[in-house]
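I am attaching a structure below and will ask some questions about it afterwards.
All protein chains but one are shown at their positions in the complex.
Labels A, B, C and D are assigned to the chains in the order they are written; within every chain, residues are numbered from 1.
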Amino acid sequence: MSTPHLQTQHQDGPSPLDHRLQGARAVALLLALVALPPLANWLGADFYIGLASRILIFALAATSLNLILGFGGMVSFGHAAFVGLGAYTVGVLMTHGVMSAWVAWPAAFGVAALAAWLVGAVSLRTRGVYFIMITLAFAQMLYYLAVSLKTWGGDDGLSLPGRSSLAPLPGLDLANDTTFYYVVLAVCAGAMVLLWRLLNARFGHTLQAIRDNDTRMAAVGFHTRRYQHIAFTLAGGVAGLAGALLANQSGFVSPALMQWQQSGMLMIMVILGGVGHLWGGVIGAVVFLLLEEVLGHYTMHWPFFLGAALLAVVLVASNGLMSLMKRPTWLKASGRTKEAP
Amino acid sequence: ADNVKIGLLSTLSGPGAGLGVDIRDGFQLAVKLNGGKLGGLPAEVVVADDQASPDVGRQTADRLVKRDKVDFMTGVVFSNVMLAVGAPTFAAKTFYVSANAGPSQYAGEQCNPYFFNVAWQNDNLHEAVGKTVTEKGFKKVALIAPNYPAGKDALAGFKRFYKGEVASETYTQLNQLDYGAEISKLRAAKPDAVYIFLPGGLGINFIKQFVGAGLSKDMTLFGPGFSADEDVIKAVGDPMLGMFNSSQWAHDMDNAANKVFVAEFEKAYGRLPSLYASQGYDAARMIDAAVRDVKGKLDDKAAVRKALAAAKFDSVRGAFKFNTNQYPIQDYYLRVITRDSKGRVTNRTLGKVFSNHTDAYAASCKMPAL
Amino acid sequence: MTILILEQALNGLQFGLMLFLLAAGLTLVFGIMDMINLAHGSLYMVGAYLVASATAASGSFALGLLAGVVGAAAFGLLLEVVVLRRLYQRDHLSQVLGTFAILLMCNEAVRFVWGSQPIGASAPAALSGPVELLPGFFYPAYRLLIIGAGLAVAVLLWLLVTRTRLGMQVRAGASNREMAQAMGVNVQRLFSAVFGLGAALCAVAGGLMGPLLAVQVGMGESILILAFVVIVIGGIGSIRGALVGALLVGVVDTAGRTLIPLLFEQLMPLDLAASAGPAVASILIYVLMAAVLFWKPQGLFPAHG
Amino acid sequence: MSTALLEVSDLQTAYGSSQVLFGMQLHMRSGDVATLLGRNGMGKTTTVRSILGLTRPQGGSVRFLGERVDGLAPDRIARMGLAVVPEGRQIFPNLSVEDNLKAFAARRNGLSEPWTLDRVWAMFPRLLERRRNMGNQLSGGEQQMLAIGRALMTNPHLLILDEATEGLAPLIREDIWQCLDTLRAAGQSILVIDKYVQRLVKLANQHTVIERGRVVWQGDSPSLAAQPELWHRYIGV
Partner (left out) sequence: MSTTSSTSTPLLQVKALVKRFGGLTATDHATLDVMPGEIHALIGPNGAGKTTLIHQLSGTLAPDTGDIVFDGQSLIALPMHARVHRGLVRSYQITSIFKRLSVLDNLALAVQARSGSSLRFWARARAEAQRYAEAAEVAQRVGLGPLLGRTAGGLSHGEQRQLEVGLALATQPRLLLLDEPMAGMGPDESERMVNLLLGLRGDMTLLLVEHDMDAVFRLADTISALVFGRVVASGTPAQIRQNADVRRAYLGDDMEHAA
């Protein structure tokens, strides 16, 4: 028999501010990913190494979006623009003969972060759907800018002469798909660790609390816009880095990378995986792209089945696939009420 | 090889889907008429959709050459997609036989031994109309094309052979469907002819709105073959009557290969074939000829290339040969839209505009070795 | 030049009113019921297909429009009852995912039924030519019809939402569903009805635009973005805002496409103008939106305080 | 006039896994003015929510006008003639003051002198001044007045007030008490939750004191007034 809990002191579960890396599962995943290229080679399916790189890159991009969307409550509908900027930075530097990854990748991060800083400065004045739409507006402007810049290929895009080089480092030839894959994997793993630490640090707590109730955060003395702005800039930079990797992976950069459909897809990935779950972006990207790949293999009408799968996830899981993994949420028939945006 | 695998990557959804579908149908018709074989080997055609996006095209091409390990690629409709698809295809030493897209880059400085175009160079049809418009004595022409490289090339091609005054040069958004604003501008500019390069659904809308605004009485409409082909005619209908256009092919051309093609296409699909269908058909037949020539030894790239360049097949357009840049040397015709003997609205060939015409870029092509 | 401006103004008005029909449904469902519905564009598409098919089958545009609108409303209701009502209580992001899934499915289903290629829809013969509005000034009759229909719907809708108790109850149910129920409103049924109405408006827009544009798979998406731009400029949840926003976007977009290239041709070398002009014209409405939100972060007519 | 209006028996209600009500009882006859008393967090609001159908009870029953209503949708129950002034006001922020009042107006009881817009204006002149303001542009007290007016406009059989005087100035609060007196005189049945027990003793004829979701005392005003130790124990001060 339960007693009213007025005087009993019990914890209502772990704090939603803290996030676990889920060490054992993460290590298992990492090992599986490390083992993938030899396996693919053995099966004669090395095409899938390239595909895996691509999926990891999208996982990185989606995770950067999750930082602001899931943990910061800033629903950006223009995130692909930063991916595109990063990609173009690499592409443009290559057309000017700069092949070094040590220059190009940080530059991609920097350019995208700078753009995000500027976009954030204006966009963060607005809230909710207005924020969604103003970020879309800036992304569209960048998109049309890329379309109209004929020097850099305009709508045709830019074919890159090759992959970036990690030159002084010996033995790492990015032109090799397997090497490239391992570099991408290392970047992604590093990003996950950083994100995990960040979320559980003061900054992460601050960001998440602002998402929950920004008025109150201001009233206890936080300069809320500043933290949001920093997160937005950081996420833009990481997206730029993902763009730099993407440009290398496909050897091709075009304005299509910045289209709103791409931003929408990143958003869908995050929501699919789990908004505000450490692993949400990764899981979302992996599941989404694999579904696309597998369904596309069987039928021309794959979008229908992709849609059906997504719909099933929405109806079954209160907050994306990750919420299915945490027992309490799906045991409780939870009537989630509205929060962000 | 014991079979031949073709990656047919084309635009099968969205506004440009009609074009891709026709290429696919034309290609598959040729394979079917050949008993499911190309060059004597069982043929497997892997069909994929590029969604008219360079990025998707790039990924899909990668998949086709790396995972499916196709022997030939074909099918791309739009030049910007083609430019994205080229690199991974050539890098994988896979031959690309273009059944439509003919970007100037691949005709000139970036010409590539793995790229063959069995349709035309993008500018050619526009050049033909430019010449026709001049010959018919029009002095003031307004030009409209979408704002993408092929659009700009198109108008450049037109102007290369047009000698009169250009009343206005308008670039529209690539996926624009409402031309109210452009039509108002035309009304104000009062040109005596209008030249449009608006592929697929874009052209359909433009022509309908052009007629709806009552402009067809005051100015003559010209277009390249692809703005006035069977797909467009089917959608627009009567308002198109009297429109002049240029083409390297027409369904009423009098040669044996074409008669078989048109009859079989109608039988199989219940509609008249379009330009794109003819190109898809020719692409398949050219591959057929080449594979037969090398006796199925597809690994001997040099031999395959030589066989492709020889183009030993009966094209539905009649005489056909390749230039040094592996783009066609062929004739171009003027067509007009009329009612045929069965009362259908369709194209009728009027006469030749160019004979053995090449393109303006071949000179700058220094074809690299394989 | 005056004729050009006059004609552009009418074009802008016509385009704006069509956007309004879409935006009105969106503002009702989104602003008032607080539901982000990305499948709104799909209703527009389905409406257009139904109207085109019904017109072709019946041979009468009026009959086709009616049948199509009823059909689309029924489809909207079905969608609401089967799926969407489960999403009202969820956060916006779940709604984005859920309705995006529906959008994908609708597109494929339509592709399955009608094929990938655009289908033709034609204006009624009587309206297919131009009419002379002023001496020497011709304007397509069909576009005039669209303007008339758009204006009529705008007025009716505004009255419904702001002047009737039904409208008040819908707004109440949206802001606080539980409290509205406690006041005796059957919120569920009310929302279904609103959703059906939104779908019907979509079909009106789709049906009327069909003959002007192409009826094709995916036609809903780009216009959906525009509809969102409209309601954000106008202020979410405000019918008046949607109307003003729609007209603003319609006129700015139309004028931009004519005037910006003309202007640029005066200002800079022709080849530069040829590439910059269309690009600037394309982003004009986004610049407009960003500017509006910069000065008024809640849109022009904020509906909530 | 003494037909059963509301019968709550053995009500069990929980939020998720934590149970709040453990067999609540409440009986009202038509014309009664009853109170629910108890400290913060004892389950008063939860009782109200269970009656209204906003939180579904897990056990027990609620009968209203002789009909069993637990399990019915809240709007059904409301339309039978139940209106609430909820805790925290819950004004519709996107409706003007006037629309907040008009949107739900109904005549659910047969009383001869129904509440109309004019009567509400007369009772709260402050609202008349602010009639075009949106709900969220009102001061806290103005919102409270609006919530009361909104409930009265449905002319309910039973009016439930959950902390209806919260945030009201003393003068206005006194107005409300007087208004409730008038309503009672006109035969309106009322269930009140409030912290001004002294005033409630004057107003109501029946009191229920609850502690941790259970009824600990029930009785009329004179006996409540006579038992100050009850107050100390269960209500405070």
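The definition used in the following text is that a contact is a pair of C-beta atoms (placed from the backbone, for glycine too) under 8 Å apart; a residue touches a chain by one contact, two chains touch by 3 or more.
Source: prediction; values computed, not measured.
The chain that is not displayed touches the following shown chains in the complete assembly: A, D. Considering the full assembly, D:126 is the residue among D:63, D:126 or D:214 that touches the omitted chain.
If you put the hidden chain back, the residue from A:30, A:198, A:300 or A:325 that touches it is A:198. Of the candidate positions D:71, D:140 or D:222, contact with the unshown chain belongs to D:140.
Of the listed positions D:39, D:76 or D:184, the one in contact with the omitted chain in the full complex is D:39.
With the whole complex as reference, residues 5-12, 15-18, 194, 197-198, 200-206, 209, 212-213, 215-224, 227, 230 of chain A touch the missing chain. Interface residues of chain D facing the missing partner chain: 15, 18, 38-41, 45, 87-88, 126, 130, 137-142, 144-145, 163, 166-174, 177, 195-199, 231, 235-237.
Throughout what follows, only the chains that are shown with their structure count from here on.
Ranked by separation of Cα centres from chain A, the top chain is D.
Looking at C-D and A-C side by side, the one with more C-beta contacts is A-C.
With centres taken as mean C-alpha coordinates, the chain found closest to the middle of all protein C-alpha atoms is C. Taking each chain's centre as the average of its CA atoms, chain A and chain D sit 50 Å apart.
If you average the CA atoms of chain A and of chain C, the two centres end up 31 Å from each other.
In terms of their C-alpha centroids, the spacing between chain A and chain B amounts to 39 Å.
Within chain A, the positions touching two or more other chains are listed as 147-148, 150, 154. Residues of chain B in contact with two or more other chains: 12, 147. Within the complex formed with chain D, the residues of chain C that make contact are 165, 168-169, 171-172, 174-176, 178-187, 237, 303-305. Across the interface of their complex, chain B is touched by residues 1, 3-4, 7-8, 11, 14-15, 111, 116-120, 122-123, 128-130, 138-140, 142-143, 211-214, 216-218, 222, 254-255, 257-258, 261, 270, 274-275, 277-279, 282 of chain C.
Looking at the complex, you find that chain C touches chain A at residues 30, 34, 36, 83, 86-87, 89-94, 96-98, 100-105, 107-109, 111-112, 221, 225, 228-229, 232, 236, 275-276, 278-280, 282-283, 286-287, 289-290, 293-294, 297-299.
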